[in-house]
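Got a structure for you, written out below as structure tokens; questions coming shortly.
One protein chain is absent from this view; the other protein chains keep their places.
Let's look at chain A:
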Amino acid sequence: MNTALMLPPGTTENNLGILWSERGEIKTAQTYLESAEALYNQYMKENGNPPLDPNEHFMAEEETLADQERSKRFEKAYTHTLYYLAQVYQHLEMIEKAAQYCHTTLKRQLEYSGYYPVEWALNAATLSQYYLTKQCFMESRHCLAAANVIFSQAGQVPSAEDNETEQDQQDLRQRKAEIARCWIKYCLTLLQSARKSLEDNIGELDPDRQSELKAQRKKEEDEKEKGRKKAVLFGTSDLCDSILATEEKVSCICPLDFQEAREVFLVGQNYVHEAKEFFQFDGYVTDHIEIVQDHSALFKVLAFFEEDYERRCKMHKRRIDMLEPMYVDLNPQFYLLISRQLQFELADTYYEMMDLKVAIGNRLEELDSHTIKKINSLAQLAVKYYELFLDSLRNPDKIFPEKLEDDVLRPAMVAKFHIARLYGKLITSDGKKQLENMQSSLEYYTFLVDYCEKHPEAVQAIETELELSKEMVGLLPTRMERLKAKLSPFS
């Protein structure tokens, strides 16, 4: 090919691609852009020297560009091709391909130094979240580590104008906190994915699975990963080294025991503190709460790995301690949805703590009064928060809706179901009290059964709970009769 006679390969196709996508003909655009990509690859294989820039044809001889500049422009055009392709694929909902092209675009931006550090770091961090949804932890971690390294470059460049510094500083701090939040999600997802692979059918750690996975891990020891790694590596030499060094601080393979889980947890917790520094409760309510909710979720998943029930209980207590004060401060009128989330999570946490206390109690010879008191108060607190959640569903006239909205149907039913069970769990030596509790329990079970009878479409959402409720509705009255008979033997 004669470089002097033609436009740089791909230029025309690029423009045609843009033109067609502007007209909404994405498919046509795709064809042109893909051919631009192919042309570039072919040209680089056959020629390799950067072609003349289109503008050069109109320049005087002595003004023509140096090879280096020429190459830079040519490569930049190709980067744009990739970037446009990423958009086209995204529009065509070829998500994986789109992600791959986004990744390559980022990579090339680094290679040819065509990037703003903050923006680049944020893009990489966002991309990491995509990899998380695909459970690709190695890629996700690489993106995040690269984001950290590139972001640190941004801080070093002194701002030119002094009057804008404060705004810029604020902006930088926010971006840093945003990246930290991406790290939190990474740690959380990693732990949750580990939990999923380790839990048995009742949601507890399965030791057989644990040793099986451990043996398996030794065998394949990142063989597979190494191949994948090459494909995604950002940067060259120095940059790459510092990215890899950042990576080493946290694992990208699923933790299999408490020790490993704890390490991931601690990294996540550090980022929680970092993110909270910027996103303070006063001023960033929603963000702050989301971060704390993630913190709580980190504790929750860590508790899964903890074998000691007492210590597990303490972890849940930590969750309560961070969530409860926030909930109290919140105006439910403006933050209705968040309030509901918090109510439900608090209720669930109290519930879990009660369950743990019961389990601890069962190991003892005899339940002492202190444990009983603790169990009862935890159960009551759980009931309180479930009730608060259910109350939030009432309309302004304080009436519980006839028909629940789809998005709250399951939570509401689960809340009712849990309350029913909690009433059954309350420990009392007073027969009358016990009867009352059973009565309340029965009422909640009955609600579930009645609701599903009236709205058969709800059955699907709570199949298991409904079946159990039906059985309990059938069985509880008999039990109550017996208790009644026992209480008044002479009637």
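One rule holds for everything that comes next: a contact is a pair of C-beta atoms (placed from the backbone, for glycine too) under 8 Å apart; a residue touches a chain by one contact, two chains touch by 3 or more; residues count from 1.
Here is the rule we use: contacts and distances are computed from a predicted model.
Trainee: Select, from "Metallothionein-I gene transcription activator", "Kinesin-like protein", "Eukaryotic translation initiation factor 1" or "serine C-palmitoyltransferase", the UniProt-recorded name of the complex's unshown chain.
Mentor: The correct option from "Metallothionein-I gene transcription activator", "Kinesin-like protein", "Eukaryotic translation initiation factor 1" or "serine C-palmitoyltransferase" is "Kinesin-like protein", the UniProt name of the unshown chain.
Trainee: May I ask which residue of A:Asp67, A:Asp407 or A:Asp430 touches the chain that does not appear here?
Mentor: Of the listed residues, the one touching the omitted chain is A:Asp407.
Trainee: Which candidate, A:Leu39, A:Leu52 or A:Ala99, sits in contact with the chain we can't see?
Mentor: Only one of A:Leu39, A:Leu52 or A:Ala99 touches the chain omitted from view, namely A:Ala99.
Trainee: So that we can see where the missing chain sits, which residues of chain A does it touch?
Mentor: Residues touching the hidden chain, for chain A, are 11, 14-15, 18-19, 21-22, 76-77, 79-80, 83-84, 86-87, 90, 95, 98-99, 102, 105-106, 109, 114, 119, 122-123, 125-127, 129-130, 132-133, 167, 175, 178-179, 181-182, 184-185, 189, 201-204, 281-286, 297, 329-331, 333-338, 340-341, 344-345, 348, 352, 355, 396, 407-408, 410-411, 414, 421, 424, 464-465, 468, 470-475, 477-479, 481-482.
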